[in-house]
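Only a single protein chain was left out; the remaining protein chains are all shown in position.
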Amino acid sequence: MGSNRGDLNLKLLGNKETEYLFEYNPDVLEVFDNKHPDTDYFVKFNCPEFTSLCPITSQPDFATIYISYVPDQKLVESKSLKLYLFSFRNHGDFHENCIVTIMKDLIKAMDPKYIEVWGKFLPRGGISIDPYVNYGKKGTKWEKIAEERLAKHDLYPETVDNR
Amino acid sequence: MGSNRGDLNLKLLGNKETEYLFEYNPDVLEVFDNKHPDTDYFVKFNCPEFTSLCPITSQPDFATIYISYVPDQKLVESKSLKLYLFSFRNHGDFHENCIVTIMKDLIKAMDPKYIEVWGKFLPRGGISIDPYVNYGKKGTKWEKIAEERLAKHDLYPETVDNR
Amino acid sequence: MGSNRGDLNLKLLGNKETEYLFEYNPDVLEVFDNKHPDTDYFVKFNCPEFTSLCPITSQPDFATIYISYVPDQKLVESKSLKLYLFSFRNHGDFHENCIVTIMKDLIKAMDPKYIEVWGKFLPRGGISIDPYVNYGKKGTKWEKIAEERLAKHDLYPETVDNR
Amino acid sequence: MGSNRGDLNLKLLGNKETEYLFEYNPDVLEVFDNKHPDTDYFVKFNCPEFTSLCPITSQPDFATIYISYVPDQKLVESKSLKLYLFSFRNHGDFHENCIVTIMKDLIKAMDPKYIEVWGKFLPRGGISIDPYVNYGKKGTKWEKIAEERLAKHDLYPETVDNR
Amino acid sequence: MGSNRGDLNLKLLGNKETEYLFEYNPDVLEVFDNKHPDTDYFVKFNCPEFTSLCPITSQPDFATIYISYVPDQKLVESKSLKLYLFSFRNHGDFHENCIVTIMKDLIKAMDPKYIEVWGKFLPRGGISIDPYVNYGKKGTKWEKIAEERLAKHDLYPETVDNR
Amino acid sequence: MGSNRGDLNLKLLGNKETEYLFEYNPDVLEVFDNKHPDTDYFVKFNCPEFTSLCPITSQPDFATIYISYVPDQKLVESKSLKLYLFSFRNHGDFHENCIVTIMKDLIKAMDPKYIEVWGKFLPRGGISIDPYVNYGKKGTKWEKIAEERLAKHDLYPETVDNR
Amino acid sequence: MGSNRGDLNLKLLGNKETEYLFEYNPDVLEVFDNKHPDTDYFVKFNCPEFTSLCPITSQPDFATIYISYVPDQKLVESKSLKLYLFSFRNHGDFHENCIVTIMKDLIKAMDPKYIEVWGKFLPRGGISIDPYVNYGKKGTKWEKIAEERLAKHDLYPETVDNR
Amino acid sequence: MGSNRGDLNLKLLGNKETEYLFEYNPDVLEVFDNKHPDTDYFVKFNCPEFTSLCPITSQPDFATIYISYVPDQKLVESKSLKLYLFSFRNHGDFHENCIVTIMKDLIKAMDPKYIEVWGKFLPRGGISIDPYVNYGKKGTKWEKIAEERLAKHDLYPETVDNR
Amino acid sequence: MGSNRGDLNLKLLGNKETEYLFEYNPDVLEVFDNKHPDTDYFVKFNCPEFTSLCPITSQPDFATIYISYVPDQKLVESKSLKLYLFSFRNHGDFHENCIVTIMKDLIKAMDPKYIEVWGKFLPRGGISIDPYVNYGKKGTKWEKIAEERLAKHDLYPETVDNR
Partner (left out) sequence: MGSNRGDLNLKLLGNKETEYLFEYNPDVLEVFDNKHPDTDYFVKFNCPEFTSLCPITSQPDFATIYISYVPDQKLVESKSLKLYLFSFRNHGDFHENCIVTIMKDLIKAMDPKYIEVWGKFLPRGGISIDPYVNYGKKGTKWEKIAEERLAKHDLYPETVDNR
């Protein structure tokens, strides 16, 4: 049991000269093989260090992004996910679009059974926006599960008081 | 990818001379096109700065309003939503009616697949009132989902102790 | 839009000489017309200032009462609800009975589609008691919803440590 | 409305010379009549003062016990429940067994429609144990509800960090 | 009622010379007989002291592990579970694999009706990873329940801000 | 070491027929001898079940009262303190006066070296009031300490948001 | 002991026709006699319902105001304080000036021994502002205490993350 | 650097046959040598598992005890402290006396430069009691420090609401 | 009373074409006149949206910055402070240096009586760093107060567990 570096084929891990690109770039996403493809399980990433620019005013926006997925053959490597999220740093788009874009890029990179992305942005003008999107692979039971999870989404909104 | 101002057709964004109207006015609501109409997703607004007047005593009331919806062809622009909520500032109505009114105005403005509005008001006379209303578009699966979400509403009331 | 006093027919609102009666009295409950009878919505009252007397020892008991209902033709007026709850101040009954009594009196007063009442009492002898009861109008879908909500009640009990 | 002592037939209430027995004794449990047998409702006891002995090392164990039930003809009297829980003070058994024992004794004492018992024990060796058991009366709808509540048990484990 | 040491046949309990092995070793897991095999109930372990090594960098990783299961004929003894978790201390593997490995080892050791394991790891590079896996015994109702619990997993992600 | 009932001379303890008086009555306060008069120490009472009547409107007011003192020759017995606080139940006075009255009655009853009383009332009209008063015995070092504690009082007001 | 309406000479209390003025007006402040002028004590008001307008943009600002004072001969009546704070509703000024203005108006109205005012405003542009000012009456010990309290102000800033 | 068992001379550590005595017994306290007598430092014990009996009613009482001290030549061994606190399990005394007794026994056992003991008991009759006592060795600077710490004790009482 | 735009002489306020510069630039700081130079008061800014780059790895760092000062003749305008903090976005420096730089720039811009800056950074490598620096104007009492505040800094470090 256990894994070591020899098992993997990752371009970025341990790569000291990593260039941090601060323009949107989905190509930095890397994946590795799922060692337990026989088992359905969830992997969740908590990402409280997301920042992008407002497309209208060019001011920085800040959010925590929650990404949760059920892998099929591939998992996304977490350092490459960090680089991918960094790439929004000087990129301008609406909150709603950022979240859908992140989901679609991750679907393209690892073709998961299920994935959901929830962004919780800091307020602008006294109002904060929290978009949520999900997806289940067509033709699998996860297609139906995605619909059900969307239908049950956020029945208990968290308390927000802007402090 | 990404959006810029040229993509949009918004009257108020960046409009320096914005007049803040403090009388109820649903006409300030503005919408813009949904770039992902193929994808069902939720957008939630957290609005902790709502204030209106009590219709009986004319005293100010205070609330946090949570608005959550699934867009169809249109999204509501957040700055116009702020102006709309400001327009209740010197307007008198019962808590219960304010919440239903907000939902109906947003349905009229953007015709969403689904929407819900939850108000959590500060106490008057030692009691606080939290109205909740929702809606699913007739003839879509969201009609049924709205019923189910209402049936499951708030099984876990938050702890409130007036401090 | 908006409501004003002329629309209402309430005996107590603004009545300066209000007598506070501290003996159980369901007659103080007053109702007013639902302006949105076409729309199903929830109204919740958070009432952290409930106190009654223990029927065995005559000691004061303290509770927070959560009342949540779906109106039919009538809503209960919140100041009259306050007076009603005050009327338990020098009244003695078991926690469990107080909660069922409150629900039955509110059903009688406004004949709602659905109602639930949850009391969270302060501890006596190191143990606290939290009764919960609900009701759905016979012959409506809310009869079934009441059963389902009871079956799913409080799957996540709040942490209580008596401090 | 209201209850007074004359309505009840309880041995322990107000019994000044109460002996506190610190050896396991289910006989101290007392019940009284349900005044609302027509109405299904939940009663929950929060009991943060439970302590027993470890059957291996004889060291004291500490727990909060949550007991929730739907009465049929009888309710358990809360002071007798306190005495019953005291009777574990010098009694040795595994966490898992204590919880099942408490449930079975309460079923025997009041024959409820439904009951569940959840224990949350303080850590031993850096690990804490939280057993949960439930029961629905055979031949009633509560048999099925018990199965469903077990199947949905604790999807959101509370955060525990031993501080 | 009650248990004492004579009832059990455990190698490690009270064994003063216990060697703590800090290399992965599932053989330290010990089980004992379920005294209530007629009753389905949950046992949850909260384990906030888990640490392993990163397979890429050999740096220590830290997590809280939540293990919840429904026993069949056997329960896992908690001190042996502690030793088992200690055995990851100098072992290197990915977060996702550790969690699946822990579940599979516990299935092998006690053949439960149902089990789930949720790891919540501290952040690396600003992102934290929380894997979750579950299992229901084939041919029992728990196979279906496992699928349903996975489908409903974590609809309310906990707030994480890395402080 | 240890105390038993024979050491004490208390009228109320264990007195089953205790009458609960709900009109202001400082005579119910009872004291007992300090067994450690050589040692200065603090005793704090946390009293979250205080309720009185508003002198203007006769509506119930609710507060948590914190009482902290350094005994001289006498300690106040906690059950008699409970009865004393009950006696405000149907008594009308301003928040500020209630707190000063409680302190003065306790000084008269036990002549402590030092005492302070802090009331935290639930809001009326959107504002809550928290009076604080203290006292040090004239001619002792506690006179000066009382002044210093008042001068440093509440540099960090607790967050209050009326929910 | 106790107070009743006859003891007081307040214009607004119980005055049903109260006009709520939403333009800055310090004249609404009313005071009443301190019944304990021999005793130094603190009175704190928690006011979470403050709103004014930004002098630059005319947008509404929201704050919680904490007012704490030591009375001399007069106390400020809480309902009149509420009216006074309402009078900022349509008034425009900087956060910093509002807080100093409130303090100066209260000094003028009741000439206290000591007073402090702390405003905690909701964020604008991602930054929130919390002004604090205090005052001790010249020629009393409270002049020095005010300096010391200012020198020790807020050594532990509350955590603010704009959610 | 580092310590091992050979450095110590402790009777109880690793002593498998440890008898747990549940009657008050200060003799179980054991001490070991301070390896850093040149350095003043604090050691704090957090003890949330304290239970004793009420001397009036023989009912169990529960508390968290906080013990903080500055060692001179000796430190108290934590397992022996646990046994000592266990010895109050079936012992009856007032809350106030338990705390002073614990401090005096620890002074006798290890003659520290400074010590303080704070008990926070669960409520009885709606009121909870938190005694605090401290001590500084005569003829050292800690005598004065003890006085100062007592004078500044608990300026910010924790919020207690009995839930 | 009250302020309006005509009273001010600010370059940036309401300036629609504001350019957001993401390279370090202290020149964007703007000040305005203190209307209450006779009164010492604190102004605190809570800034949870600070981000800079690590000077070693060029990775983004995130922090909340707390700035608290006592104005002399000038106050810093909050929108210009926002722009100033934005200017660290693509700037690389150590946490410790950023905080000292921010303080020195603000001293240069407004010459306050007193100022302090506290940064709380998100963890890197499992450790987070929180620098704190302060300053009192030479020749004023604030020079001494700054020393005293530094000597008393952070006696109660906040709990940090990286989640």
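Letters are used for the chains, namely A, B, C, D, E, F, G, H and I, taken in the order the chains are written, and counting of residues starts over at 1 for each.
Keep in mind that, in the parts below, a contact is a pair of C-beta atoms (placed from the backbone, for glycine too) under 8 Å apart; a residue touches a chain by one contact, two chains touch by 3 or more.
Since the model is a prediction, treat every value here as computed from it, not as a measurement.
K.L.:
So which of E:51, E:140 or E:159 would be touching the chain we can't see?
P.N.:
E:51
K.L.:
Please identify, in ascending order, the residues of subunit I that touch the omitted chain?
P.N.:
Residue positions of subunit I that touch the missing chain: 24, 55-57, 91-94, 96-97, 99-101, 123-135, 150-157, 159-162.
K.L.:
Can you list, in ascending order, the subunit E residues touching the missing chain?
P.N.:
18, 20, 22, 48-49, 51, 57-60, 62, 86, 89-90, 122
K.L.:
Using the document's contact rule, name the residues of subunit H that touch the chain not shown here.
P.N.:
1-5, 8, 13-14, 35-36, 39-49, 64, 66, 68, 70, 75, 78-79, 81-82, 118, 141, 145, 148-149, 152-154, 156, 158
Assume only the chains that are shown with their structure count from here on.
K.L.:
Nearest whole angstrom, what separates the Cα centre of subunit A from the Cα centre of subunit B?
P.N.:
27
K.L.:
Distance-wise, how many Å sit between the C-alpha centres of subunit B and subunit H, to the nearest whole number?
P.N.:
It comes to 55 Å between the two C-alpha centres.
K.L.:
Just give me the whole-number Å value for how far the CA centre of subunit E lies from that of subunit I.
P.N.:
46
K.L.:
Which residue numbers or ranges of subunit C touch two or more of the other chains?
P.N.:
Residue numbers touching two or more other chains: 14, 48-49, 57, 59, 62, 122-123, 125-126, 128, 152-154, 156, 160, 162.
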